[in-house]
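Before anything else, here's the structure in question.
Just one protein chain is left out here, and the rest sit where they should.
Let's look at subunit A:
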């Protein structure tokens, strides 16, 4: 009898979400703090004497377009997966991955442009070093994102991503959109602080 009573009184199940998705959001928080620290440092440094303002390479504008497009194709991919439209999913996730790689290549070429403008990582003014640190650290995170995309890409070509198995692609999309927004933040930040 006693056992029955325990059961009947079963308390409410606490609110919870998918642990891995939640952990990804926490990881995103740490990345926000990392870039928050650097951009705050940039603002503090900018108030100091001897600061020379930066020139933003033109390729950054192109790359910004590329990464925004890749976010749009990511949305497309997730929608296709949700509707079990696997052919469309394969196309969209491939486009996203290609755009991601294109962004990385573009950023690398932008460094060439910066060097041509005599904006060096070392030996020059701190403002130039900051440009490299911000975009370089972002690029490292994008490399991680591309690896994640490749994993999801392989899975979708094996038809393992569909409306009943969305966790991976949803997490990938969350991270990818975050990288997009992070770049937009950095880009606008640099434009406003030059």
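Heads up, the rule we're going with is that contacts are C-beta pairs under 8 Å (C-beta built on N, C-alpha and C of every residue); 3 or more make two chains touch, one makes a residue touch a chain; residues count from 1.
Going forward, contacts and distances are computed from a predicted model.
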| item | value |
| --- | --- |
| Candidate names "Cbb3-type cytochrome c oxidase subunit I", "Peptide/nickel transport system permease protein", "Ion-translocating oxidoreductase complex subunit E" or "Small basic protein"; UniProt protein name, chain not shown | "Cbb3-type cytochrome c oxidase subunit I" |
| From A:38, A:76, A:157 or A:185, residue that would touch the chain that is not displayed | A:38 |
| In subunit A, positions touching the absent partner | 1-2, 4-14, 16-20, 22-23, 26-27, 29-31, 33-34, 36-38, 41, 44-45, 48, 50-52, 121-123, 125-126, 129, 133, 137 |
